[in-house]
Structure formats: C-alpha cells, structure tokens
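Okay, here's the structure, questions in a sec.
Removed: one protein chain of the complex. Kept in place: all other protein chains.
Per-chain numbering from 1; labels A, B and C assigned in written order.
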Amino acid sequence: MAEQDPKRKLSWLAKIAPGVRKMVSRHTGFAGNLWLKDPNTGEMVYQPDLEQALWVTPSGSHMRIGPAQRFAYTFDEGLHERLPAPESPDDPLKFTDDKPYRERLTAARKATGANDAVAIATGRIGGTQTVVLVQNFAFMGGSLGTAAGEGFIAAAEAAVARRAPLVVFTAAGGARMQEGALSLMQMARTTLAIQTLKKAHLPYIVVLTDPTTGGVTASYAMLGDIHLAEPGALIGFAGRRVIEQTIRQTLPPGFQRSEFLLEKGMIDKVVHRKDLPAVLASILGVLTAGRATAA
Amino acid sequence: MAEQDPKRKLSWLAKIAPGVRKMVSRHTGFAGNLWLKDPNTGEMVYQPDLEQALWVTPSGSHMRIGPAQRFAYTFDEGLHERLPAPESPDDPLKFTDDKPYRERLTAARKATGANDAVAIATGRIGGTQTVVLVQNFAFMGGSLGTAAGEGFIAAAEAAVARRAPLVVFTAAGGARMQEGALSLMQMARTTLAIQTLKKAHLPYIVVLTDPTTGGVTASYAMLGDIHLAEPGALIGFAGRRVIEQTIRQTLPPGFQRSEFLLEKGMIDKVVHRKDLPAVLASILGVLTAGRATAA
Amino acid sequence: MIDQRHYLDFERPVADLEARIEELSDPLATDDLEAPAVEMKALRQAAQEIRARIYRRLDPWQKTQVARHPDRPHFSQYVAGLIEDFVELRGDRKFADDQAIIGGLGRFRGQGVVVMGHEKGDDTASRVEHNFGMARPEGYRKSVRLMDLAEQFGLPVLSFVDTAGAYPGLDAEERGQSEAIARSTERGLTLRTPFIATITGEGGSGGAIALAAANKVLILEHSIYSVISPEGCASILWRDSARAKDAAEAMKITAQDLLKLKVVDRIVPEPVGGAHSDPAATVKAVGDAIEEELKALTLLSSDQLVEQRAARFYAIGRAGSGAI
Partner (left out) sequence: MIDQRHYLDFERPVADLEARIEELSDPLATDDLEAPAVEMKALRQAAQEIRARIYRRLDPWQKTQVARHPDRPHFSQYVAGLIEDFVELRGDRKFADDQAIIGGLGRFRGQGVVVMGHEKGDDTASRVEHNFGMARPEGYRKSVRLMDLAEQFGLPVLSFVDTAGAYPGLDAEERGQSEAIARSTERGLTLRTPFIATITGEGGSGGAIALAAANKVLILEHSIYSVISPEGCASILWRDSARAKDAAEAMKITAQDLLKLKVVDRIVPEPVGGAHSDPAATVKAVGDAIEEELKALTLLSSDQLVEQRAARFYAIGRAGSGAI
C-alpha cells in the first residue's frame, strides 16, 4: 500500500532541513565528548552525525530529545513561536525525601533552563496552524505535576483559541510523587482540557515517545483521536518490575514497546522520527478539512 | 449480595399465579401424550407438572415456549393486549428449494396459528406499561424475514407511541434464507427501530432464550441497554459445525451458552424463568424513573 | 496480471483461444512472420467476442466465481488508485488490530475522507495476514472507531465490501463477534456524515452489512451480496453444498436482482471479462460512481443524511414501497 508519495517525502526533507541545520550548529558548540553510545548496540556514534540524523542512531534507536529539537523537527522549516505555561505553585506539599522537592526542582530548572517538564509552541505543520506540547523527560523524568497539568490545559486553551489542532509528544515516567494526590488530579484535569478540543471538533493527536508510562499513559496519552508512536518506545501503565512481581514471570521481549501496542490495537501507526512531520501533515490536513462544526 | 427481597419474590409468585393457572388449564385439555422427555436427562416429566413449572424441567432445562406462554408468564397477572404486526409481502423472491417457500409458510401458519415468527403484546410488568415482542422458534425456527423485521419495527413504534419500554425475547436460528438479501436487510432495519427507542430514552431490554444465533444475535439481540438470558440458552453468531470446521477442533463444553456469554461480558445476568418478571420489574422500574428526556 | 491469469471453468473457450494465441506469438514455433499476424488479430478479436458473450450472460453461480476471482481488485488497489495521502489507522483500542479490515484517512479526489474495507490479500502470505478478508470483532470495532472519527471531523466515509463473511472462529465468538457486527451496523446507520458503501466482490452476510449500512450502496456488475453463501444455503436447505448453483439462483444474489429489490442503489459496470481483466479501469469506474454519489450527498445536512439512510433501509421489502 503506497502511503507516501516519494516526491512529497523529498520535499519534506528539504523543508525541515533549515531547522535541523540550526539545531546542529547550535549544538556543535558543545564542549563535551563528541562521541556517544548507541543504547541498542553499544556502538560509538559521532554526535554531529547523530544530530543530522535527528538523534536516531544508525541501528534505529530513537534517542530521547527535548522540546527544542522536537519543535525544530516538527514545524514547517522549524519555525515556531513558544507559548508561555501559566504560573503554578511550587512544592504544594512541602515534600521532602532525602532532599527537599524544592531543591530537586531548582536543580532540574538549572539543568534544563525550563520551568517544568512541558513546553508549548505554535507554528505550522504541513501548512496547518498547530499547537504542539512536548514533555521533556530530562526534567524530573517528564513527570506530571501541577505545572505540567497547567501547561497541558494552557496548550488546549491556546489550540481552542486559535481553532488549531493540538499535537502532544508524550514522555514521562508517570505522576510526580512529590505532589501526591495533586499529581493524580492532573489525570482528570488534562482529560477535561481534551474535552474542550473535542467540543470544538479540533484534532487532538498524541505522539508517544520513549518512555510514556503510568498516569500519563492512563490519561491524555490514550485519549487522542489518533495515536502515533516512535519506534521502540516503552509505553505502558504498570512498570516492568511491578508486573514481574505480580505475575511471577519474566515479560516477553518487546513487551510494552510501540510495535507491541500497535499489534494490540492501541496505536494507529509507528512512525520513524524523520517521517513524523509528513504523517502529521497528512493527518492534520484531512482532519481540519472536514465540515465539522462545534456542537 | 441480597438481590431480591424474599417477600417480594413471594408476592410476585402470587401475582403471576393466575396467569400460569390459566395457561395450565388451557393446556391440560391437550389430547396427546401427557409425558415429555427432559432434553437434559432423558427423564420423563408429567406435562401438567412441567406447565406448572413454566416449562422448566426438574433438572433446570428451560424448554422452548411460544408467545402465549411467554406473555402469560411475563405480564402482571398475565394480563396483556395483543398488538397486530403489519402486513408484509409473502415470498418476495418466489423461492423454491425442495418445496416452495410459500408452502412452508402455509404449513407454519397452520401449525402455529400465527402469521409469522414474532408476536407483540402490551401490558404491565411490575406496574410499568411495557411492549413485549416474542420470537417463536416453532415458526420456521424463529427466522428473521421481512415479516419479523416489520414486526420488530412495529413493536418499537408501539413502544415509542406509548412512551413504554420494549422487551424482546429472542429465539431464532438466524436469518430466513428464503428471503435472501431481504432477510439480511432486517439486521439494519431492526437496528434503525432501536434508534427510535434510544432517541426517546426508552429502555430496550433483550432477553435471550434458546436458541439465538446468526443474524439475529448480530443485530438487535446484542443492542440492548441490558441483556438478560435464560439459563443454558445457545447464543452465538456462527454455528457450532461451521466453527469446528474452521478451527479443526471440537468446541469446549458450555461454549455459546448463556453462562459462557456472562463470563465473556456479553450478558448482564442469567435469570431463571420464574425470576424473570421480578428482575424485569426492578430494571424497568429504575430505568423509567430517571429524569432523562428526549434528546 | 493477464499472463498469470486464473481462468474460471466457464472461461474455457477463451482460455483455449488465448493458449493458441500464445503459441502463435512464440517466434520459435513458426517461421512465417506474415500469416500469424493476420491470424493473431482475428484470434484476439474472437477471444474478446467470446469473452464478452460469456460475461453478458453469466448465471448467478458464475457471477459468484467472478466475484471471488483472486485477481479481482482488492481494497488496497482501490486505496492506491483513489486515495491520496492515505494514512492507515489501526486498532480497536481494546484488544488488537485486525488486518481483515483496513481503514484510514486520506483524500478522495480532493475531499478528505475516511476509507475502510475488507482486504482479502493477494498471495498466500498476505491472505493469511488479512485472514482472507474474514474479520474478527476487532475489525468491526475498528470500523466503529473510524466512523466515530469521521463524524467528529465531518468527513464522509467510503467503504469497500469484499468478504465471504465474518470469521467463524472460536476466538471471534468469545470476544463478541455478534456484538461487534451489530455495533458496526448501528454506527453506520447513525453516522452524521455521508456514507457510501461499494460492494466490490463478495458481500457475505452480517460481516458485509456491518460496513454497508450506508446512504448509498453501490455494487460492481458481477459482485454478489447475500445473507449466506450459496454453499452454506445449499448445505442447509438441500443438505448438499454441491447444489450451490441452485442456491445462488434461488437467493437472488446478483447485482441485477439486488437493484430490483432496492437492496443496492447503483450498479457499476465492469470491463468486458470482469473487473480482474482490467483492474485499473474498474477502480476508476468505481471512483467515478462514488464521486457522483458523494456530490449529491454533500448537499444534505447531517439530519437529512441520517433520515435518508433510515428511509432507504425502511423502504426495502416494505409492502407498497414498489421495490418488489
């Protein structure tokens, strides 16, 4: 089944190249080791090559990337405008384990330059004005606390205000324990935000990336009109160890990976990172061209 | 879990007794053999005893019964009014196998005293005015042709006109082959009729009785708000032989029986024939007391 | 395609002629280069005429064989020929993805649509992958999902029906084959966007109507649509599946009979020799017919679409509806 016109694919590569190039030039100033290990094969990969390959190793491993790369790769010519996430209270529970939560937050902010785990931007994908939210695994495992929940709600509001689709790239270990039940409540709060998109007949597309687990999977990650996933991403509700303890069995290879979820009917399509913009463009183009009106 | 107040059960028995007694007295005039074989055990059962037991054998086998008994057992004190089914063309395809379809129809009409396989009546169940449709397996295997389809549509219309729930007792081998694709079309036509009930927020309850298979199961029998079934009823889409030929395996015991479907999530409750009126009364009472209004 | 073609029994005269043509076109078999050219032209014309004559008067059982012909264009060919930017959407979000029914998003002649259909597969491997076009509950639950999506975004639905029937397996029964079929039929009937079904091969029983509860039901000239397979009907009524020919006739399963019964709305003519003799032309003809019907349906409101669909099905076989 011919799903992509090869000409289209070429023109897409040409299109996103500038964005990619910008990323590459920004990162090559990096002072550290220029060789990285392929997590699949252990092979050493030259970082500038990896960046050119959108952080996909020669063996096909889709390495975790942050919001900056994701926005650059996803929007037409990499062009986008960042949208602010609203303020939310830090450390509502005054939580402490070995280190106060507040200190962990400060460290994560310093390391990532971001206020919390989600980033929002708007731009065009295949010409369709779209709002994109990216979860950053590098910020405390991408975990879903009040700030991320507020970010999700803000992204949905921005999409509704612009009558634009919302595309969410998920990546999270799950809930942010340090916010206790407030973190749990984000499952309901983000689900409410999705309803505003549905009511406005705006597409809500989820792209599952490695890893997406726990409360994130059990809420907005599984409520998309369409679910795409990057190859080999870990996607599930319960953690591997917990399941193995429960069933007293080791898990089959490939369990909770994108391809497994595709077979189990949870995902529409596993898409290589380089093909994501074109697939998103096709989907958004068709879904926004219908004659649907607000209910 | 206490589901039935024992006092209620007693009062129900007292209530339906007159209807049952009427049935019994009507049938004891019967000139044939007064002893029948229990299909489960082969044991001989005295027919007047069987009638008193609502045609459930001592071993619990729920024997097939026709519309007259069903109406008598189901409505409060057995009281009901028969509703006519609309006219429909006989033998639209001029179908013939070894015998013309028209002759088969004539024979079935003579044997049952009915025009086709469905009968409709209205009355009260636990005080709730209800329309009841019964499929008669004795009429050409209860099969779904145009007449039965029109009957179903008429029953739904009668329910909507009276703002009453519809309860359907299914029993059919499936479609009526002698009407070809017109028989197949009844799957869509009955489904349309159900939508008129949904739109009016009127309960549509299915009681699956032995046997319910083929196109009947794959349409209105599986679209109820609630699905009840008599114990041990055969319920399925494909026939046993076809499945065995397909998978080249013999089927497990209990396959496609009510209890199996309960376990598989397709049925809400397996209910003994004597308890059906009380269970229906509870369900209809609650569902018609809500504040739902037409959409 | 033509060189590897499967001949049906009743195509024997054509097969003989075409074998002779092939013989003559072998340069090693003859040294006279003029005579064969003349003879070949005549032979080819004869073959075409005989084929046309045969296909003009196919009986219902012969049509059944044409409808099941392995070279007949399948769903994937309709998608390749008619749908741009196709993105396959998989899964029922409950249990599995069933490749006996394929579906997705794309553009049909510029119009965004949801497409779905049974896929029988083209060779042994793909036939197994697609379970010979016999769907399990997951297939019908996927079709419900696709119709939900179509409604949510105001997209028309185009379905392509080609199945011997829903899969009669133990596992399919366990997971609610009946319920899944019933829900898919129901979803079609309640859909608030235009819905056109085309029966491209076999329209087998509940497994077919689950994708064909549409505003307009088109059918290819030699396709069939039936409540049970002729073999199944024969084995029940005559206790002899060999009497399938009689059953095929008695049940009125051809496009021509079904149009009279108003079970279908429009016949799409096939090329001489059947759809398999010219798949590209067939796909185009189907596309043209769909385009016309879609244009008309697009004028209706969502309420009108639901009403038209209900009226269409209610009218079938109804006394005084003029259908019989």
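Keep in mind that, in the parts below, contacts are C-beta pairs under 8 Å (C-beta built on N, C-alpha and C of every residue); 3 or more make two chains touch, one makes a residue touch a chain.
What you see is a predicted model; the values in this text were computed from it and never measured.
A.B. asks: For the chain that is not shown, enumerate the shown chains it touches in the whole assembly.
C.D. replies: Computed over the complete complex, the missing chain touches A, B, C.
A.B. asks: For the chain left off this view, which of A:150, A:210, A:230 or A:268 is in contact with it?
C.D. replies: A:150
A.B. asks: Based on the whole complex, identify which of A:83, A:158 or A:266 touches the chain you can't see.
C.D. replies: In the complete complex, the chain left out is touched by residue A:266.
A.B. asks: Which residue among A:44, A:79 or A:242 touches the omitted chain?
C.D. replies: The missing chain is touched by A:242.
A.B. asks: For chain B, which residues reach the chain that was dropped from this view?
C.D. replies: Counting over the whole complex, chain B touches the hidden chain at residues 1-3, 5, 198, 201, 203, 222, 225-226, 262-269, 279, 282-283, 285-293.
A.B. asks: Please give every residue of chain C in contact with the chain that is not shown.
C.D. replies: Chain C touches the missing chain through residues 93-95, 137, 141, 175-176, 179.
A.B. asks: Considering the whole complex rather than only what is displayed, give the residues of chain A touching the chain that is not shown.
C.D. replies: Contacting residues on chain A, toward the hidden partner: 86-89, 92-93, 95-98, 146, 149-150, 153, 175, 177-185, 187-189, 191-192, 194-195, 214-215, 217-223, 236-239, 242-243, 246-247, 249, 251, 255-256, 264-266.
One rule holds for everything that comes next: only the chains that are shown with their structure count from here on.
A.B. asks: Assign the assembly's chain-to-chain touch graph to one of these shapes: line, ring, star, complete, other.
C.D. replies: If you draw each chain as a dot and join those that touch, you get an open line.
A.B. asks: Calculate how many whole Å lie between the centre of chain B and the centre of chain C, each centre taken as the average of the chain's C-alpha atoms.
C.D. replies: Those two chain centres are 35 Å apart.
A.B. asks: Could you put a whole-Å number on the gap between the CA centroids of chain A and chain B?
C.D. replies: Averaging C-alpha atoms per chain gives centres 52 Å apart.
A.B. asks: So how far apart, in whole Å, are chain A and chain C when each is placed at the average of its C-alpha atoms?
C.D. replies: 41
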